[in-house]
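Of the protein chains in this complex, one is absent; all others appear in place.
Labels for the chains are A, B and C, by order of writing; each one numbers its residues from 1.
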Amino acid sequence: MSGHAASVHRFEIRVRYADTDQMGFAYYAHYLRWFEIGRAEMLRSLGRSYRAVEEAGTTLPVVEAHVRYLRPARYDDMIAVETGIERLARASVRFGYRIVRVADGDVLAFGGTEHCFMMPSGKPGRVPPDLAALLERAPRAAGPPNR
Amino acid sequence: MSGHAASVHRFEIRVRYADTDQMGFAYYAHYLRWFEIGRAEMLRSLGRSYRAVEEAGTTLPVVEAHVRYLRPARYDDMIAVETGIERLARASVRFGYRIVRVADGDVLAFGGTEHCFMMPSGKPGRVPPDLAALLERAPRAAGPPNR
Amino acid sequence: MSGHAASVHRFEIRVRYADTDQMGFAYYAHYLRWFEIGRAEMLRSLGRSYRAVEEAGTTLPVVEAHVRYLRPARYDDMIAVETGIERLARASVRFGYRIVRVADGDVLAFGGTEHCFMMPSGKPGRVPPDLAALLERAPRAAGPPNR
Partner (left out) sequence: MSGHAASVHRFEIRVRYADTDQMGFAYYAHYLRWFEIGRAEMLRSLGRSYRAVEEAGTTLPVVEAHVRYLRPARYDDMIAVETGIERLARASVRFGYRIVRVADGDVLAFGGTEHCFMMPSGKPGRVPPDLAALLERAPRAAGPPNR
């Protein structure tokens, strides 16, 4: 715990017409797409793309996902996905996310996804050492917002 | 009719190419679309479409969603969404879902969504009496599978 | 060629909240998803699923797509995708589609997709004889509506 934690990874995305529904809000499933973008860009910022992780033989299928929706995202809003690691275990990793509206900093949603490490055999296994080393350098998730 | 719960509502959907990703599985966000279809069809089976609910002035925005993924759904699989009510409160309702592979009955995923009742004013409020009466007649959610 | 052409293949789909945008219409890209469903179900009706076609070694990537939008599809509308073959050549096939609103029979959109035959080598090639025989039994596309 000495030193200091890396700050959370942040990546900005614009809400598109394709994302909206007739309520005028971003449809609730699209947040999982934004979470995907957040963790892919966080990995890239650590020096390895998720494409490279897959090409090296390990895929990270999602085993659990949850989202808490606080305020709607609307067409043309700029949002930031803030991504960090909630927990890294031998056979799974959990990412945490916040969706923040760039204009005013309001937290629109938060959530998490848990992944196993799928080996080339198609079975889950232990995190490969080089991937573990990469993930240990990742920022920690921010957790639910104080409201 | 006293004494036993209605059986869970079941609606079949086919996994489309549009739903797959390069892992060969249905992309994880699409399960939330399937949950939407499940609750819309369950409401319809009770005698009122969600369109009619909205036209009567109440929308049910999602405030929380979670999914637990057990086994992948693959291209052209027939899946059944089994939907029920987990909890009906004065200001919120929680639906529970199972995604079942029709070919062998395996549970591929389960989860839930929680909704508030948004009034024409744009603010959350109490469930309107006629909608409460409708939801009270709904089947109960099956809960997580025994594994 | 004596006798009469098979009638066009028809498959019904409901417009979901996920399909709508903030204009209250189905978002324009979803029509290509509906076209996919139309051609997959037409193939199935001829006796072979597209999954089986792929497993036998031939994929049909799209090389061209077009859609003409006449009237909007709206949330909860039942639509029918009417699918037929516009043209079958040695190295390509062209499907034609109409999107019809079930409630009143209005044509909401029409269009077409052209596909090549991609061999296991990853290169385009000639249509395999058994697939050609299958596609020759397909209904002919209806063409643009008379307006």
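The rule is short, and it goes like this: a residue touches a chain if its C-beta (ideal position, glycine included) is under 8 Å from a C-beta of that chain, and two chains touch if they have at least 3 such contacts.
If you're wondering where the values come from, they're calculated on a predicted model, not measured in any experiment.
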Among the displayed chains, the hidden one touches A, B, C
Missing-chain contact, candidates C:V63, C:M78 or C:A91, resolves to C:V63
The listed residue (C:R16, C:H30, C:R74 or C:R101) that touches the chain absent from the view is C:H30
Out of B:A29, B:L43 or B:C116, the sole contact with the unshown chain comes from B:A29
Absent-chain interface residues of subunit C come out as 23, 25, 28-30, 32-33, 36, 59, 61-69, 72, 113
Against the hidden chain, subunit B presents residues 17-18, 20-24, 27, 29, 75
Residues of subunit A touching the missing chain are 16-18, 33, 36-37, 40, 49-51, 75-76
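The definition used in the following text is that only the chains that are shown with their structure count from here on.
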Between subunit B and subunit C, the Cα-mean centres are separated in Å by 29
Chain-centre distance (mean CA atoms) for subunit A and subunit B, in whole Å, is 25
Rounded to the nearest Å, the gap separating the Cα centres of subunit A and subunit C is 36
Going by residue number, subunit A touches two or more other chains at 23, 29
